[in-house]
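Every protein chain except one is present and positioned as in the full complex.
By written order: A and B. Residues from 1 in each chain.
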Amino acid sequence: MPTDYIPVLLFLGVTFTLSVVAVGLPHIPFINPLRPNKAKSEVVESGKLAYGDAKRKIPIQYYTTAMLFILFDIEVLFFYPWAVVFWELRWYGIMAMSVFTLLLVIGFAYEWRKGAMEWD
Amino acid sequence: MELTIFIIVAVLSVVSALGVIFNKNVVYSALFLLVNFLTIAVFYLMLNAQFLGMVQILVYAGAIVVLILFVVMLLGEQLGEDISSWVTPANGVIIVLALILLTIIGTAVTDYPTTGAKGDFTPELIQEYGQAEMIGVTLFTDYLLSVQLAGVLLLVGIVGVIWLARNDEQLPATGDVPTKEA
Partner (left out) sequence: MPIEFPVLNFFALSPIIVVIVLALVVMFMDMLSSDKTVLGYLTVFGLFGALMPCVPLLNQTKAPTFQNMVVSDGYAVVFYIIFIVTALLSSLIALTYLENRGMQQGEYYILILLSTSGMMLMAASTDLIVTFLGLEIMSIALYVLAGFNRRSISSGEAGLKYFLLGAFASAFFLYGVAFIYGATGSTNIHEIGGWFSTNEIYQSNPIALVGLALLIIGFAFKVAAVPFHWWTPDVYHGAPTSATAFMAVGAKAAGFAALVRILAISFGGVFTVQWQIAISLLAVITMTSGNIAALAQKDVKRMLAYSSIAHAGYLLVGVAALPASNELYRVQAVSGLLFYLMSYAFMNIGAFAVVALLEKQGKIGTKLSDYTTLSTRQPFVAFVMLLFMFSLTGIPPFIGFWGKWYIFWAAVDANLGWLAAIGMINSAISAFYYLSVVVQMYMHTEQADVETTPIALPAPIAIAVTVTAMFTLLFGLWPTPLINLMSLAVFG
């Protein structure tokens, strides 16, 4: 029923309003008068001095990690419907899930052994 | 009420899809794609497919968009072309063909009923036991083989990623270096 989602809609509305306020307030001159100087317009990154360009290529390891994250994310999707009927499926369900998990655990071990998660 | 929500979300969906195509900045395209995925999740919710809606948000909005953003970062630079460079005779033919296909499919879907047989899982049954439960039972009885095959498919993906994304220094140094022949 769509009416069941009214709390979600309200929540979305509150989130949206808050973000508009948070982003919009600094743009009102009365609250935030603009007096720029050199130090103000510099990049602030955890107190470190900024270097280089933000638009630079990143190492492929990030990509590998993201890719493997997706694969295991999809794996979790199969765990969820299994978990909610865990008792009803009994040993049959455990056996079925064991086979599925075994396939991915072997994949995980292989990935580890092959150094796909090494960062050097 | 339902129709109003549908119209709002549908417009948002089409606009965001166009935004993906017509943006010169690839990062903006990826973010428009995120909006598009979210609107599709809303469609699933409106069709009473809550589980699918959540899956859509988790996998597509959560993981796939992150992956796409990584690719954008990996390639660096601006990839977008000027939209004026799209106007070529070949693209014109493609657009005409796509429109013909769209018309055929659209006519088939709107003029003729989807006449399929109804399955065992009625809305009442789903109401009684819950959707995730029903999906769990179906997945692990009737579609057990598909679940296991999905595991094999993920395994193929893992092995493929390990080989393709491996650092070049880790490759064995023997062998010739074949290049593309003219």
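One rule holds in what follows: contacts are C-beta pairs under 8 Å (C-beta built on N, C-alpha and C of every residue); 3 or more make two chains touch, one makes a residue touch a chain.
Since the model is a prediction, treat every value here as computed from it, not as a measurement.
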For subunit A, residues in touch with the removed chain: 85, 88-89, 92, 103, 106-107, 109-110, 113-114
Residues of subunit B in contact with the chain not shown: 104-105, 107-109, 111-119, 129, 133-134, 137, 141-146, 149-150, 152-153, 155-157, 159-160, 162-164, 166, 168, 171-181
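Just so it is clear, only the chains that are shown with their structure count from here on.
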Averaged-CA centre spacing for the pair subunit B and subunit A, given as whole angstrom: 18
In the complex, subunit A residues that touch subunit B: 1-3, 5, 55-58, 60, 62-64, 66-71, 73-75, 77-78, 80-85, 88-89, 92-93, 96-97, 99-100, 103-104, 106-108, 110-111, 114-116
Touching residues (chain side subunit B, partner subunit A) in the complex: 1-2, 5, 45-46, 48, 51, 55, 58-59, 62-64, 66-67, 70-71, 73-77, 130, 132-133, 135-137, 139-140, 144, 147-148, 150-152, 154-155, 157-159, 161-162, 165-167, 170
